[in-house]
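My structure is below; once you've seen it, I'll send some questions.
All protein chains but one are shown in place.
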Amino acid sequence: MAEFLSLQEAVSKHINNGDTVAMEGFTHLIPFAAGHEIIRQEKRDLTLIRMTPDLVYDQMIGAGCAKKLIFSWGGNPGVGSLHRLRDAVEKGWPNKLEILEHSHAAMACAYEAGAAGLPLAVLRGYVGSDLPKVNDQIKFIECPFTGERLAAVPSVRPDVAVIHAQRADRNGNVVIEGIVGIQKEVVLAAKRSLVTVEEIVDDLGASVNACVLPSWAITAVAEAPKGAKPSYALGYYDRDNAFYKDWDGIARDRETFQAWLNDNVFEKGVA
Amino acid sequence: MAEFLSLQEAVSKHINNGDTVAMEGFTHLIPFAAGHEIIRQEKRDLTLIRMTPDLVYDQMIGAGCAKKLIFSWGGNPGVGSLHRLRDAVEKGWPNKLEILEHSHAAMACAYEAGAAGLPLAVLRGYVGSDLPKVNDQIKFIECPFTGERLAAVPSVRPDVAVIHAQRADRNGNVVIEGIVGIQKEVVLAAKRSLVTVEEIVDDLGASVNACVLPSWAITAVAEAPKGAKPSYALGYYDRDNAFYKDWDGIARDRETFQAWLNDNVFEKGVA
Amino acid sequence: MSLEFTSSEMMSVTAARALTNDMTCFVGIGLPSEAANLARLTHAPDVTLIYESGTLQTKPDVLPLSIGDGELCESALTTVSVPEMFRYWLQGGHISVGFLGTAQIDRFANLNTTLIGDYREPKVRLPGGGGAPEIATNAKEVFITVKHSRRTFVKDVDFVTTVGFGRDGKARDNVPNIGRGPTVVITDLCSLKPDPETKELVVISLHPNVTREDVIEATGWDIRFADQLETTPAPTAEELEVLRALKARTHSHHSGQQ
Partner (left out) sequence: MSLEFTSSEMMSVTAARALTNDMTCFVGIGLPSEAANLARLTHAPDVTLIYESGTLQTKPDVLPLSIGDGELCESALTTVSVPEMFRYWLQGGHISVGFLGTAQIDRFANLNTTLIGDYREPKVRLPGGGGAPEIATNAKEVFITVKHSRRTFVKDVDFVTTVGFGRDGKARDNVPNIGRGPTVVITDLCSLKPDPETKELVVISLHPNVTREDVIEATGWDIRFADQLETTPAPTAEELEVLRALKARTHSHHSGQQ
């Protein structure tokens, strides 16, 4: 059964320096509150996994939490680069960042295979791409029935999954609605999982085939209202597209970034 | 886009003698009306695929439609044997029936891989079972990352998928609710698909992450109210468990079966 | 005070007692379903029941006739697709116990639900494996409940549909990512557990009023008894009352339709 914890307790208890941490949410329901708490608790040497690193990892990388990034698209969607990610990759600031790079299809399959308890995912992928030349985890196998050459990647099995969802009930069951992304998969693929939610309610209000994670498949639930901002939570608040655009200016420069981090993360404490 | 047809037209147009036909519905939403229409049109030499053959295939096998059955559990759930299936396997009546047998996990994975466009499914399955000795389609591969031995089965890619669903809208989009089984997968895995529905409505009334099949992923939609009876349609009618029990007596004997078939299928014509 | 009860009731009550509140149980249809729901309605109200039809954490008021009755879906926390059930929930490692019935079982707890006789010329064709082959290997442990008879308890099954410990008791040795396998078999006569070394099934407890001879008579191999053979506690009044009410509700529900 999931344990109800404060966000501070949950991050302190379940995320350790050196862990492999996958924070998911495909544009929607990105766990920013949890990311900020990880920055405040100065977690270090994390291997961060995420299909679309986005602002949340730009902030965590810029704050020095990460030693390695596994990803498939590292940009500010519709805006441009992630400047903190680029600064780490290109200049090693604030520390050198190792990267391991996939395509979306491969990472989606790798999470899916992780949730399915398999050691590998098989896909029709990477045909003609140079990515297999720079990622030695991409292999090719031959189908024993057709002889077709197919790509294989190791499944993703992180130490900790972190996601944000709309609601939990008082037993710790969680519902996710809208763009559900890869959230169910990352929770099921991980050894431990932390779910932040907009609110804790008596009745989930989930339709019969909704994306529901049972309490016994989750390690910890923490209430974190507005926990996905500036991303969004369908039914609660919209994406703050203006902030995404503003981030480009904030993150471009180390000093403005650090000032933003101080004012908006360190000095804010736990929400 | 899906074409709206009568059930008679749909079966006539899209199911040919000799086809590989997968009719799915895991206990719920079993396409009985379509099965009866296939019997009435005296389709022959079909390779029938279905995880749980159930009464619908017992009837079709007894009526002489099938030359081969691919399945993973062939019983009358909670009641006992499928006597027509047994008569065909044990005595060759009304014709010899070849069988190819899997476990549920393998068939679910094979449909899933078919929907995913892959030639094979990989699973942690068949360990210690004799099934691989009698099904030469079951092979084992070695994971290129961990060396673990895993089972591989060919994906299911039928000529035709047949399912029953609650509703279609006037554009031919279909919603399935409740026990959704393997229905989405079989439609996506098949070359052609026929969906019978309880009703055609203006608005699907589907929740945001409901199991919806877009019109452009379906070949034909036919209205068939009560088309899943004696199985059930959540929100429409209950499972006729009493009939499932009665079937044991009807199907046990060739003559009572044929009388039932005449009275309840051939003489009824199209619903 | 002594209560009247049948051997079937004794079996269901004993099987139910094997389940505890913290278990996540993948439930087979028939006897396992009866036992699992009895557990839920008595000592283990929070036990999580999962059926292969995709119904997660279901709480049916009557026993389902099939593995996918509407009752299972309507009383579930959520319902997922069948591939998701087998891939994410079973193979993904979230099932603590698989609860199975069978047509044949042998001394190494291998199960046969495929056929009697030769595969290509069967004497009796049975339904087949269904979910059992992977439930038995992917669940952390397996409980089996089945009526005791010489037809059912055979020295070697005609066909290993679902592995217990293999033909030699060693099928799970050195296999990675595999569950512990059958840990208890509950019949209408007794309870059996695999010997820790050889994995051969050993009677560990006789149900009330059952003798060693009854078990020997009903078993197709030279059955062994534990040194410290116990007597299974008789059903309590509450267990019998809840079980009988459940079966009565179920019977009336499944007969009364259309």
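Going in written order, the chains are labelled A, B and C, and every chain counts its residues from 1.
Quick note on the criterion: a contact is a pair of C-beta atoms (placed from the backbone, for glycine too) under 8 Å apart; a residue touches a chain by one contact, two chains touch by 3 or more.
Please read these numbers as outputs of a predicted model, since none were measured by experiment.
Chemist: Can you list the shown chains that the omitted chain is in contact with?
Modeler: Taking every chain of the complex into account, the missing one touches A, B.
Chemist: Quick one: which of A:90, A:142 or A:199 touches the chain that's been left out?
Modeler: Only one of A:90, A:142 or A:199 touches the chain omitted from view, namely A:90.
Chemist: Footprint of the hidden chain on subunit A, which residues?
Modeler: On the side of subunit A, residues 26-28, 51-52, 71-75, 77-79, 81-82, 85-86, 89-90, 101-106, 108-109, 111-112, 123-131, 134, 148, 178-182, 184-185, 211, 230, 232, 234, 238-245 touch the unshown chain.
Chemist: List the residues of subunit B that touch the chain left out of this view.
Modeler: 115-118, 173, 184-185, 188-189, 206, 208-210, 212, 214, 216-217
What we mean here is this: only the chains that are shown with their structure count from here on.
Chemist: Whole-Å distance, subunit A centre to subunit B centre, using C-alpha means?
Modeler: Using C-alpha averages as centres, the distance is 39 Å.
Chemist: Could you state the distance in Å from the CA-based centre of subunit B to that of subunit C?
Modeler: 28
Chemist: I need the residues of subunit B touching at least two other chains; which ones are they?
Modeler: As it turns out, subunit B has residues touching two or more other chains at 123-124, 148, 178, 180, 211, 234.
Chemist: Which residues belonging to subunit C are in contact with no fewer than two other chains?
Modeler: 73, 79-80, 87, 91, 138, 177
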